[in-house]
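A protein chain is absent from this complex, but the other protein chains hold their places.
Chain naming follows the written order as A, B, C, D and E, and within any one chain the residues start at number 1.
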Amino acid sequence: MIMRLDRLQAEIPPPTDADPNGASIVQELLGGKFGEMSTFMNYTYQSFNFRNRNGARPFYDLVASIAAEEFGHIELVATAINTMLTGAGDGKAGKRGALKGLKDARNAQEWIAGGCSALVQDSQGKPWNGDYVNATGDLIGDLTWNFFLETGARNNKLKVYEAVDHPAARALTGYLLVRGGVHQVAYARALENLTGSKMEKLFPSPRIPTDKIPECKPHIKRGEHLKLYRWSPDDFKELAAVFNGPHPETGEELEVAEELHPEGSVPNDLPAQEAVFAPGPDVGEIEEIARKLRSAAGLPETGKAKSKKAPKAKAKARK
Amino acid sequence: MIMRLDRLQAEIPPPTDADPNGASIVQELLGGKFGEMSTFMNYTYQSFNFRNRNGARPFYDLVASIAAEEFGHIELVATAINTMLTGAGDGKAGKRGALKGLKDARNAQEWIAGGCSALVQDSQGKPWNGDYVNATGDLIGDLTWNFFLETGARNNKLKVYEAVDHPAARALTGYLLVRGGVHQVAYARALENLTGSKMEKLFPSPRIPTDKIPECKPHIKRGEHLKLYRWSPDDFKELAAVFNGPHPETGEELEVAEELHPEGSVPNDLPAQEAVFAPGPDVGEIEEIARKLRSAAGLPETGKAKSKKAPKAKAKARK
Amino acid sequence: MIMRLDRLQAEIPPPTDADPNGASIVQELLGGKFGEMSTFMNYTYQSFNFRNRNGARPFYDLVASIAAEEFGHIELVATAINTMLTGAGDGKAGKRGALKGLKDARNAQEWIAGGCSALVQDSQGKPWNGDYVNATGDLIGDLTWNFFLETGARNNKLKVYEAVDHPAARALTGYLLVRGGVHQVAYARALENLTGSKMEKLFPSPRIPTDKIPECKPHIKRGEHLKLYRWSPDDFKELAAVFNGPHPETGEELEVAEELHPEGSVPNDLPAQEAVFAPGPDVGEIEEIARKLRSAAGLPETGKAKSKKAPKAKAKARK
Amino acid sequence: MIMRLDRLQAEIPPPTDADPNGASIVQELLGGKFGEMSTFMNYTYQSFNFRNRNGARPFYDLVASIAAEEFGHIELVATAINTMLTGAGDGKAGKRGALKGLKDARNAQEWIAGGCSALVQDSQGKPWNGDYVNATGDLIGDLTWNFFLETGARNNKLKVYEAVDHPAARALTGYLLVRGGVHQVAYARALENLTGSKMEKLFPSPRIPTDKIPECKPHIKRGEHLKLYRWSPDDFKELAAVFNGPHPETGEELEVAEELHPEGSVPNDLPAQEAVFAPGPDVGEIEEIARKLRSAAGLPETGKAKSKKAPKAKAKARK
Amino acid sequence: MIMRLDRLQAEIPPPTDADPNGASIVQELLGGKFGEMSTFMNYTYQSFNFRNRNGARPFYDLVASIAAEEFGHIELVATAINTMLTGAGDGKAGKRGALKGLKDARNAQEWIAGGCSALVQDSQGKPWNGDYVNATGDLIGDLTWNFFLETGARNNKLKVYEAVDHPAARALTGYLLVRGGVHQVAYARALENLTGSKMEKLFPSPRIPTDKIPECKPHIKRGEHLKLYRWSPDDFKELAAVFNGPHPETGEELEVAEELHPEGSVPNDLPAQEAVFAPGPDVGEIEEIARKLRSAAGLPETGKAKSKKAPKAKAKARK
Partner (left out) sequence: MIMRLDRLQAEIPPPTDADPNGASIVQELLGGKFGEMSTFMNYTYQSFNFRNRNGARPFYDLVASIAAEEFGHIELVATAINTMLTGAGDGKAGKRGALKGLKDARNAQEWIAGGCSALVQDSQGKPWNGDYVNATGDLIGDLTWNFFLETGARNNKLKVYEAVDHPAARALTGYLLVRGGVHQVAYARALENLTGSKMEKLFPSPRIPTDKIPECKPHIKRGEHLKLYRWSPDDFKELAAVFNGPHPETGEELEVAEELHPEGSVPNDLPAQEAVFAPGPDVGEIEEIARKLRSAAGLPETGKAKSKKAPKAKAKARK
């Protein structure tokens, strides 16, 4: 089971100009074959289906905890898409022409089905599906797939970076390129530990100059290219048995982070889009009802987010 | 983002006789239109796509935290399926006839693609897909859908209960029927709070006699039919503004649980199935490698699960 | 637009033994590529999309009216499936084992999603989809497709006849084989009238000995293999310009029926299946409510079907 | 079975400028999850699969007759699309550049597969499929779904109205918004009659100001927002037991129409599009053949539509 | 089994301006329902599944050898698409803006998933699927389908010709229109030989003036509209028993070619597209490695294509 923190793993800038076509491209990173739904679901089901966990726990812990990070990735991609779609419509529900600018956009369902928000689809509007998951139970086979999946995912991220100039897309891809690289290394390390293969020789795969990409640099500077988080208060401690040694590209030492998860950031509260009923045709009414309910329940008056600081959770196991 | 706890929300009994056809039926509760992938993903994306969260936070908190519970539900269904498939094959990889008994089973991919484990598919082997998600941004619309989705989900769970006699399936459906009922009530309450409709008159919907189903009773006794968890150390506190009042069937008071999540149970470590390479054709080799890696990393020798007791996390916000 | 008559085009016998696997096979005739959903939707959309109707009206009228007959065919196939699934479950909702006999059946969604009734799927549980429709606007092309579609449809019907022995399936296929043959002839005649090709030489295609199949004989005896209905009180009169000449197999004269539609029969009222909530877990309650509503609305007391005799509508245009 | 009337339920204006991208958006109202194919097929299959009809006839009659109206809705949407695509190509088949203007259009299959006409697809070109149908046999469950389905459908219609300015699209959505509202009310009434829930409190859902939308007003003026038709010469009379009481938004009395169906209008005969072979590369040839066939069959010379006046069918049962 | 010749059946001009939207349209001819994947796979599986081949060998040989030609057609369409996408990106991998021009293009997967190359998809980005194959084993039925499939395929090719002006697209469609016509004739002849139907009266179907299309003329001049190749050194000789008689449009004699396959042409070596890693981010490195490997293996130094002249294989059987 999971506990959820209402924070993003990284910062996505607030809305500026809407970019519906850009958002439709970013969907590939969410619902495409190599999108974050695929990484999240592949590792999640591999962890569910893992047999003889106790005997092979370092590998189980690795896969299970990376799965947890990937939830944060679908959250980030969705947030970037929603940011890019903010402002795409204009006016109240029922106003002729309120969505005129969207008629020619690449993905019509982002505003018809999604209310100017993310869908579980790829860049062509094809829904993500369970066929994209390989969870065969065969540890070496699954790790090989995971390594390839991350390779394909980074390939796609770079292409989206090259094509879409919106600040939200750039912030997103900059962060994901760095973290995806760590997952690739993790699976390569696992394979090497199991078989002796020299997967590190394949790096960087694909050849992505993250150290020269401005949006990657701050994350590299913070060491995000070197560490795995445990993403659990008490579990997954044995991943340290697999994730160690030098980084195949930089030679720096890989490490399991002391903190359980990145501090992250409070998400921007994206404004209502009344033309598409999000969250309704008259946002004031909902606010009023919420105020009354809160008051009736004895909750503090303001609905503003309060948890600006993330919990300073340290990894007990590493002390 | 999420933190993951390596525990199940409820107990699934250990493997007994394999029941491949039963497992293929239980898949509907995982990857079917009304399966747990659908509830998990619907609420997750609705929370990602929620606009003006601060203004409507009680509703946001409700949807976002129920989403977190649903992760535990896909975990439970997968565990039940894996339990039911344990022992379906027999012998070492490469032995002619080792999987003979599976040739006539309903779902061949559970053993070909899944290594005798769960797939992201329904009971006919059709992959779950993103089209099953409605996250339109329209709060009333989405809550209406959620209410219906839970209705359909419980309908399906009862049918599976009536058809599949394996202890793992019964334990699973007993628990999910109770928890699904709570979610239905939660969405009905949200709609009533927003509009004044009397959704409680629709209860029970569908008409399921949980209080007479032996596998539901222990959960009802523990009050699991009455409470929502927050599933977060610091967030989602405003759901209390929506989830309150009497239970529409029993009249008992609804409550937000003091503990953040159910204590749950340590999952059984399902044994290797070498005929399908899960986790490999020779489980001893992997164990040996794991032992060495653990030792090299200075981790304690045994790979046995240690977190028998769940963390006694209390809801700080409720004090 | 359409008017609906609450009658079946042919008689389907009342339920006897349940035959879930047989029902799953009959689904191919409903939702398969060559099933009745395909014939219904192909001709319907071809009629919607028909350009220059006035200039080419005999052809438009032919396609548009056959489309109307096909609605009755999806109704018949669904009825046969529902008949075959009657009695497949046993007992009240919530009773363990009530659906035990269905665990191994080929199509689990017929009882999980369908409540022991027809689905918009084929014999493998794959949903019918709009890709099965060819409505290109090109008259010769579409008629060629229609001819082939009917050929494929009859091929499938015969195979289902050969495999499934349930009386409902036999009654169904006996009738559809005869009527499908008429549609094949109609499209062949249309092509011959447009181009001079001798499509009649392809008959019978496929080679189906309908005159020797006991379930076809009564329909042939009534001349159902020779006539097209207009399926409209006032329209589609020009199909007579295309549908004429000798039947390619028997040499008898083709004719446009004087009556607008076959008399047909009142459908059997299939009994409730409470184990799958159809129409609910307690059928008496619904009956009681219906009685009260009827009474409040001043309607006659009994809910029994009264239109035992079909309206004796004659084709005005033919007089 | 059905009888077909060669008339549209409402008037769609004749072609003006082509609007291929607008047409691609309107496809969502035809083949999308919440499009008219979904409403038509959901209610149709629910009526086919309805058990114990006699006992629950008021509800059966309601669902069965609304299904009939929905046929007219797919007809209307297809007509609007075809109107919007008229003139999108230019020139004879085989002329280089004849379709140049379509190369960049959103949906290429509308002209490649459809000959500038409607497809059984949504706004992204994904085919409609049978998975969109819920016909579970469970009356309360299905009615809840129907209510939600109409809610989603109206949400989508309003968005299309806001985005697409073509007169055909506006006429279409204006009419459908009004009629969809009636269906929503009908299903809400059915649920209230069965359970006592106050679904009317959810209205309008979604919040659509139909009384202020110019294209809705004439239909409201004619009372189309208040009445259900029976769509059958002799059947479905008991729907009056369910569809009654005040309209939840206006308080006016709901009524079952005296006439069996709206008078509707004769569809415009859309002109040939020779560049896409619709109905062929040389429309004169087909006209000439039609003339000869008509003459040989002794039919009147002109192919012009004659049924300008709809049959004055009155509902016998209501007298 | 097959032998592969590294040549194209016809010449596709070298890259000029990139035309991503044009390329996305041409995909319909590759992965659409009536694209070359469909013709290739239909005839291939019909040949695999052909029973009693010896008894019906002329028909088997016809289908089996046309299948072989269709491989060359998917190769040609892919080549045209790749040519049209050459130059669509600009700059090195990792350069912001390198793919900016592609953000608004119709098919994003051509550059995200395909590296600016062909995908197994249609013009809407929907993957080709095995449902498009009819291989029923019924010879008359399958031949009727094949005739219709070629009809639909030519219809689509002409529309693409009318819409897309890129030289590669025009060269492609000019050639395929001519060869598709031959296949149509072949299947019509087969049906006539089996049944006596006068399928030739349907020609041309659709009505395509190939003799007036500039891009078709050179192929007609070379007699490519009249001949079938055997595509096999020693097999498929009996197709001559079916493919003979006069061409239905021109009256010229059909013939089995003396040469086993057209001479064809050496494909252009399309340049690297480094922005999308094709074949890598630094093409020089791969070249250097290739040089070393070649040298170590004792192969000649240059990697340039040497087989400028196709093997002069004559059909032994026809002598």
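Simple rule for what comes next: contacts are C-beta pairs under 8 Å (C-beta built on N, C-alpha and C of every residue); 3 or more make two chains touch, one makes a residue touch a chain.
Only a predicted model underlies this, so the values are computations on that prediction, with no experimental measurement involved.
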For the chain not depicted, the shown chains it touches: A, B, C, E
Options E:Arg53, E:Lys92 or E:Arg222, residue touching the unrepresented chain: E:Arg53
Where B:Ser65, B:Thr83 or B:Asn107 are the choices, the one touching the absent chain is B:Asn107
I'm checking contacts with the chain that's been left out. Which of C:Leu30, C:Leu62, C:Ala135 or C:Ile213 qualifies? C:Ile213
Which of E:Val26, E:Val242 or E:Ala257 sits in contact with the chain that's absent? E:Val242
For the chain left off this view, which of E:Asn21, E:Thr39, E:Asn82 or E:Thr173 is in contact with it? E:Asn82
In the full complex, which of E:Leu119, E:Ala153 or E:Ala257 touches the chain missing from this view? E:Leu119
To test your reading of the contact rule: which positions on subunit C touch the chain that is missing from view? 21-22, 24-25, 28, 32-34, 106, 122-126, 155-156, 158-165, 170, 206-209, 212-213
Contacts of subunit A with the absent chain, listed as residue ranges: 33, 131, 134, 136, 138, 140-141, 144-145, 147-148, 151-152, 155, 191, 195-202, 205-206
Where does subunit B touch the missing chain, residue by residue? 89, 91, 93-100, 102-104, 106-109, 111-113, 124-126, 275-277, 280-282
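We take it that only the chains that are shown with their structure count from here on.
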Touching both subunit C and subunit E, which chains are there? D
Which listed pair, B-D, C-E or A-D, reproduces A-E with over half its contact pairs identical? A-D
Based only on mean CA positions, could you tell me how far subunit A sits from subunit B in angstrom? 22
When centres are defined as mean Cα positions, the distance from subunit A to subunit C in whole Å is 49
Multi-chain touching residues of subunit D, meaning two or more other chains, are 33, 106, 113, 124-126, 131, 134, 136, 138, 140-141, 155, 206, 276-277, 280
Return all touching chain pairs. A-B, A-D, A-E, B-C, B-D, C-D, C-E, D-E
